[in-house]
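Missing here is one protein chain; the remaining ones are kept as they sit in the complex.
Going by the order they are written in, the chains are A and B; count residues from 1 in each one.
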Amino acid sequence: MPDQQIVIHVNGSPISVPAGSMLSAALLMASAPCRISTTGEPRTALCGMGICLECRAIVNGVPHTRTCQTVCQEGMRVETQS
Amino acid sequence: MKPADVLVIGAGPAGLAAATAASRNGCRVAMLDDNPAAGGQIWRADITRPHDEDPARAAAIADFHTSGAALLPGRRIVDVPSPSTLLAEAGGHFETYRWDRLILATGARERFLPFPGWTLPGVFGAGGLQALVKGGYPVAGKRIVVAGTGPLLLAVAAHLREYGASIVTVVEQASTLQMLPFAASLLRSPGKLLQGAGYRRTLGATPYQTGCWPISGQGDETLRSVTLTNGRRTWTVECDLLACGFHLVPNTELAQLLGCTLQGSFVQVDSQQQTSVAGIYCAGEPTGIAGVDAAQVQGEIAGLAAADCSPPPTRLLARRAKEAAFGRRLTHAFRLRPEVLKLASQETIVCRCEDVTFSQLQTRSNWTDAKLHTRCGMGPCQGRICGSATEALFGWQLTSVRAPLFPIPVSAFCDESSSLNAPSAR
Partner (left out) sequence: MPDFDLVIVGAGIVGCACALEAARAGLRVVIVERGVVGGGTTAAGMGHVVVMDDSPAQLALTAYSRSLWRTMAPELPGGVEYESRGTLWIAADDEEMAEVFSKQTTYAQAGIASQVLDPRELAEAEPYLRSGLAGALLVPDDGVLYPPVAAEYFLCEARRLGVVFLSDHEVVRCGKGRIQFANGTSIESERILLASGASIDLLPSLPIQKRKGHLLITDRYPGVVSHQLVELGYLKSAHKLTADSVAFNIQPRLTGQLLIGSSRQYGDESREINHAILRSMLERAIEYMPCLKGLSGIRVWTGHRAATADKLPLIGPTADPTLFLAMGFEGLGITNAPGAAVLAIDALLGRASIIDAAPYLPSRIQQEAVHA
């Protein structure tokens, strides 16, 4: 296991994750949905490979970012997208 | 003679074999992939175990590197601005690639079939959960149901168990009877059998129930239990996660945008893996779901053909024919039973991007009608998930593929900084 941990902020709360983790995995660790669907359902990543687009979230202020294809960086801020 | 410029799209088993073969035979080759590393989905790198290499992957990648071909990872093809150029997104900026020969090795994705509860957090694709675990999602101590169909289910279950998950059960919708010819084919291919036996060892006492399938997932904010059936009896098991996928569907969108003819759901190719468009070749799952061995041999044939080394050696043709037969047995063994096409209730969401329910789709006459009048397939996934579901549920044929292939910033269409890159060896 890579021992280096980094801190990112999920919906304002800090969480420590292994360096190199995918942002979608970090959201799952934080039990935070990636997005709220058009009818208000919480959604998390489905396909894990950038196809289904369920993993979209707001990353450093940019909405519709695919968290399945984004590697966590120290200090990154991610928010559930509604 | 000036060496040909060969561009390979996709760095999975087919792409690696194609690039290696073309490069060894004198071509300048560049291989693009949207992931950060080579290997494709089946050989996806694991961030938690960087040194734990699959020997087949290691060999393919070593061969690729010694061949002199160039790997350009983190690049996703999004458009075809002219017949001989491709537009790729690379970490927020855009590059244009020109090619003389193009080899499409775009792989496959999971098929998802909607059932009540499939949109709950805690429900993943089978390969989807595996990819997330490789991306750092810890599943130690989680109770997981693996369900759906296809050889991937056992591989995923074994993998999850290695990471400390507790596999509640693996349910395969195909019946034992239906899978018999597949088991026989494993006997004929000892390599594949060993792999299968390996799964069984890792899985130990984990129940593997054939002829069973999930009918619903329950939970409020997140999944709490899954209801299963064997057609006669229905039971509910408590769990934390459900990994559920119904075998694979090919990624043919780029081939379609390039104008390649499809045969059914697959890209039509000739004996040299050439598509209906001269100079464009296709190898691996987009030509038929047949697994990693088929992908490698098809990739090698495509690479040789792109390098003008025709005709392909008979040993390759023989291997390709054998793997194609394996693919047909695979497809037959894991064909969908009619019951799994009827799991959605009236309120079940079919299109997850736009939250379109089964009842809204039921009254539509075809895919275009559904798109226009319900927004099904109009969201950012471009119908990749709901399209294969509605094809299975209603028999709808997807009509057209439109640019961009994936959502891209508006500026990508007019990026001044985008340069025209010819693929080049290092």
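Here are some notes:
Here, a residue touches a chain if its C-beta (ideal position, glycine included) is under 8 Å from a C-beta of that chain, and two chains touch if they have at least 3 such contacts.
Treat the numbers as computed from the prediction; the structure is a model and nothing was measured.
Across B:62, B:180, B:318 or B:372, the residue that sits in touch with the chain not pictured is B:372. Seen from subunit B, the chain kept out of the figure touches residues 79, 81-82, 365-366, 368-369, 372-373, 378-380, 382, 402-404, 407-414. By the touch criterion stated above, the residues of subunit A touching the omitted chain are 38, 62-64.
The rule is simple: only the chains that are shown with their structure count from here on.
If each chain is reduced to the centroid of its CA atoms, subunit A and subunit B end up 23 Å from each other.
For subunit A in complex with subunit B, the touching residues are 1-2, 17-18, 20-22, 24-26, 28-29, 31, 33, 37-39, 41-54, 56, 64, 68-69, 71-72. Those residues of subunit B lying in contact with subunit A across their complex are 34-36, 41, 47-50, 76, 109-110, 112, 119, 121-125, 127-133, 135-138, 221-222, 349, 352-355, 379-381, 384-385, 406-407.
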